[in-house]
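All protein chains but one are shown at their positions in the complex.
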Amino acid sequence: MVNRRKVAVLGATGMMGQKFVQLLAHHPWFEVSAVAASDKSVGKTYASSIGSRREANLPDELGGLVLTEPKPRTLDDPDLAFSALPAEVAGPVEEDFAKAGIPVFSNASSHRMDQYVPLLNPEVNPEHAVMVEEQKRKTKTDGIIVANPNCTTAILTLSLKPLNDKYGLETVVVSSMQAVSGAGYPGVASLDIMQNVIPFIRNEEEKVEHETNKILGSMSKPAGITVSASCNRVPTLHGHMEAVFAKTRSAATPNEIVKAMREFKGTPQQLKLPSAPQHPIIVREEEDRPQTRLDVDEGNGMTVTVGRVRRDPALNGVKYMALGHNLVRGGAGCSILNAELFLAKKIIK
Amino acid sequence: MVNRRKVAVLGATGMMGQKFVQLLAHHPWFEVSAVAASDKSVGKTYASSIGSRREANLPDELGGLVLTEPKPRTLDDPDLAFSALPAEVAGPVEEDFAKAGIPVFSNASSHRMDQYVPLLNPEVNPEHAVMVEEQKRKTKTDGIIVANPNCTTAILTLSLKPLNDKYGLETVVVSSMQAVSGAGYPGVASLDIMQNVIPFIRNEEEKVEHETNKILGSMSKPAGITVSASCNRVPTLHGHMEAVFAKTRSAATPNEIVKAMREFKGTPQQLKLPSAPQHPIIVREEEDRPQTRLDVDEGNGMTVTVGRVRRDPALNGVKYMALGHNLVRGGAGCSILNAELFLAKKIIK
Amino acid sequence: MVNRRKVAVLGATGMMGQKFVQLLAHHPWFEVSAVAASDKSVGKTYASSIGSRREANLPDELGGLVLTEPKPRTLDDPDLAFSALPAEVAGPVEEDFAKAGIPVFSNASSHRMDQYVPLLNPEVNPEHAVMVEEQKRKTKTDGIIVANPNCTTAILTLSLKPLNDKYGLETVVVSSMQAVSGAGYPGVASLDIMQNVIPFIRNEEEKVEHETNKILGSMSKPAGITVSASCNRVPTLHGHMEAVFAKTRSAATPNEIVKAMREFKGTPQQLKLPSAPQHPIIVREEEDRPQTRLDVDEGNGMTVTVGRVRRDPALNGVKYMALGHNLVRGGAGCSILNAELFLAKKIIK
Partner (left out) sequence: MVNRRKVAVLGATGMMGQKFVQLLAHHPWFEVSAVAASDKSVGKTYASSIGSRREANLPDELGGLVLTEPKPRTLDDPDLAFSALPAEVAGPVEEDFAKAGIPVFSNASSHRMDQYVPLLNPEVNPEHAVMVEEQKRKTKTDGIIVANPNCTTAILTLSLKPLNDKYGLETVVVSSMQAVSGAGYPGVASLDIMQNVIPFIRNEEEKVEHETNKILGSMSKPAGITVSASCNRVPTLHGHMEAVFAKTRSAATPNEIVKAMREFKGTPQQLKLPSAPQHPIIVREEEDRPQTRLDVDEGNGMTVTVGRVRRDPALNGVKYMALGHNLVRGGAGCSILNAELFLAKKIIK
């Protein structure tokens, strides 16, 4: 794939937007040709706009890009767009791009539950990709919107996929311990989170409960799994840890669950997509793993690390811990892997 | 009660031992007459032994006490003893004191599950106190051992008590976010917990599962509640936060649960014991409370703060957050309240 | 003093404003009769406006106060006003109050360096209080503005006072490690400070360098001490730690410095003002004290704790560590002590 696709990053200056740019900086298939952000940044260079929050290794050619408004006509015809726009503004902007014929891969929550928008975790429900055909028919354009899940849900559903495939999921309880970067920048005030646990993240539990069912369901029907979430913010920078309790329809021992997780490979692995981790799920043997700081970057942030798989007497199922990088598997990385899937499957050109 | 009882604190130099001394320093019924610790501290003054870990407000007369070995004969006949000894050594030491006729109120886990040792959370199962009569009969001494629960369990069972009384508990799932002080001093290395969640605390889940049933059961039989715990260490100093999912035998709405919790008063409140908080349980209305840092000291650390009581679709029950001070309600404070109960009830003199 | 003065707190909803209200809640001389804040809070109750940031123990009668605009006419004739307004708005608002004849004790930086405004750290330069007479003459009103120093400067100058009195200060180097609460709320983003040191706080070094000279100088002339500051933000909640290197005009050994600090008492101690700590400076013997978390609340936050006084070969003087509570000695507490001083000295009625 010699000619790299030109891509625009919408909402490029936020925490998630920067992660998109970082992951795309040396991507074999994509080349960032435009960065867009809200009014107050327009006209500045990308580097000057992010200023001291510039983390590391941003190539100069990207730092020098001038920020434009997130409107299709202001951008120089990208082949596709990645959206890290905040939910309040993402909805209509993404529709504008889609109407202009530009495929949008979006991390925003605005369209995730729309009927014809695939909510795609590429190892979990790649077959949902074709939902975009209905979308095109309905909007009468070539443009499409493809969403990736909420961060907590992306990590959860990847860990659940092998259980659901092999044993059928009935009930899931999840209690999360989520890092501050999940709230964007400036996001959580230091005075609110230092030495603290905040047991509330607005709309998060609803997202986990609904999105999980859309992702693990068929294209026409949610999965019918009873999901109950408790979402908590803890003082860590990156990485969402989840305590999962799951009941399957057919009985499965912890060993069988571990085996199913270890053997699992998804379409991205089969297609050897550039952002696909070798192991979508790693199951650790140690009694005290995964740990947020030690395991968050596994598979360049695309792997979900599982540990402590054991019997759960409450649901009469299994319980385990799952950890993933909220900005990569739970955000930009997932979105980019979706775009790779669409190209490899020739759903977009 | 003009004459204050002379009390010894065993294991006085550790994190929990210091909390005992701090809570006893100005206690109306008790006077610390002896502090005991392991060999290497014996002979030093208490103040010099704790050195720079001395937190604040330690009265000089306590700081000047000379540490002795934790043996009954080396101490000057205390009326009772509080034990903050580490589990590895607590067992036989506490038995020695009991045999010497000195009632021991212990925070150690060694004897918690012993058949005739009451495992007492004084608002929850005060009726278990009389189990000590069996203990005396069996050991043929006047000495008794009374245990208080594991920190996580103390907080959990207090929050569950009104549900169990009124609706009957069937199943409980709990995922905890526990502070580092729960592991004592030096305890958790900073390199292990900064920016990290450690999803494992040795023996903690087993304690929560077994102790909860002993506490909520009758004197002769555990309660038969299915409890499933996931215990996690997070980077906070004090305060254990718990995400609880509970199914009761008779149906109860979240509002009914809140009402039951708010109306709950225990024996310590009725007896107006010195360490009894006015409200054993406080239920907050705000959508984002309890919070560890803001609510940990409620009721001088003896109150459990509950919030976010809502329906749980997974167990078809309720879910809520509960927070308590692991060193006070979950440790020294609970033990002292037990001793107060025994005195008020004249089970000891 | 039977009749408590009615006081208004301007900027009451911010971090520092809350600290004012908290310290005034049970004050023997003052009674909060009005709370004022920016437009968007006006008309709400104080409790609802601070919402989940309400820390603890706020009396219901204060929580129920309705927020007004910070204008003299909207408030019901307070006897005096405390200002925790942000620097951007404090200037003219405080002048309005002064013109209306209401003495203003301000934590804002706006008027600190004004010629006739006393910049008062009450143990350090109480004799500057009479500068308000010039102020009245100039503004032709009875209203006055009295400023307290920047947080870092308040802690620093209190520690320097005995050295300056006894040995004459020539040069001071200070490198600070400041807590996040110094930046107000929401202030420092968690993503900016977790696992980080930020070696820059806007205008802070200039404030330390200039204010120190005004405070330690005479009413008509700055002190002429060469002060060089490096101000750093570190991940702590409350408490500014300062590494101080000082050269005095007459030679002094570390022991002499310790003695001078220990013997030091200020006017507030002599007058036994309600907020005056018994010991304005405590010098600890331990080699590893002061420590931020352990010593920040010393003297209810009004004491500066000093330690590690030792020879400094670079300036050929002494070096030591000084710690104080940035919101109390470094803010609201200092301002309240100033007002107490003015009342006790009958400079205001």
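Read from first to last, the chains carry the letters A, B and C; within each, the first residue is number 1.
The working rule: contacts are C-beta pairs under 8 Å (C-beta built on N, C-alpha and C of every residue); 3 or more make two chains touch, one makes a residue touch a chain.
Just so you know, these numbers come straight off a predicted model, no measurement behind them.
S.K.: For the chain left out of this view, which of B:89, B:194, B:219 or B:271 touches it?
M.R.: B:194
S.K.: Decide which residue listed in A:68, A:106 or A:195 touches the omitted chain of the complex.
M.R.: A:195
S.K.: One chain is left out of this view; which of C:214, C:279 or C:319 touches it in the full complex?
M.R.: That would be C:319, which touches the missing chain.
S.K.: Sort through B:15, B:90 or B:294 and give me the one touching the missing partner chain.
M.R.: Answer from the full complex: B:15 touches the omitted chain.
S.K.: On chain A, where is the contact patch with the chain that was removed from view?
M.R.: 51-52, 55-56, 194-195, 286, 288-289, 291, 294, 297-298
S.K.: Write the list of chain B residues that the hidden chain touches.
M.R.: Counting only chain B, the missing chain is touched by 15, 53, 180-181, 185-195, 235, 237.
S.K.: Would you write out the residues of chain C that touch the absent chain, in ascending order?
M.R.: Contact residues on chain C toward the absent chain are 171-173, 175, 177, 194-200, 209, 226-228, 230, 232, 234-237, 239, 241, 243, 245, 287-294, 307-308, 312-315, 319, 321.
The criterion applied here is as follows: only the chains that are shown with their structure count from here on.
S.K.: Which one of the chains is closest to the middle, using the mean of its C-alpha atoms?
M.R.: Given all protein C-alpha atoms shown, the central chain works out to be B.
S.K.: If we define chain centres by averaging CA atoms, which chain lands farthest from chain C? Would you check?
M.R.: Of all the other chains, the one whose centre lies farthest from chain C is A.
S.K.: Upon optimal superposition of chain A on chain B over Cα atoms, what rotation angle is obtained, reported to the nearest 5 degrees?
M.R.: 180
S.K.: Indicate whether more than half of the residue numbers at the chain B-chain C interface occur in both copies; give same if so and different if not.
M.R.: Both copies touch with mostly the same residues.
S.K.: If you average the CA atoms of chain B and of chain C, how far apart do the two points sit, in angstrom?
M.R.: Centre separation, chain B to chain C: 40 Å.
S.K.: Identify all positions of chain C at which a residue touches two or more other chains, and write them in rising order.
M.R.: Answer for chain C, listing residues that touch two or more other chains: 194-195.
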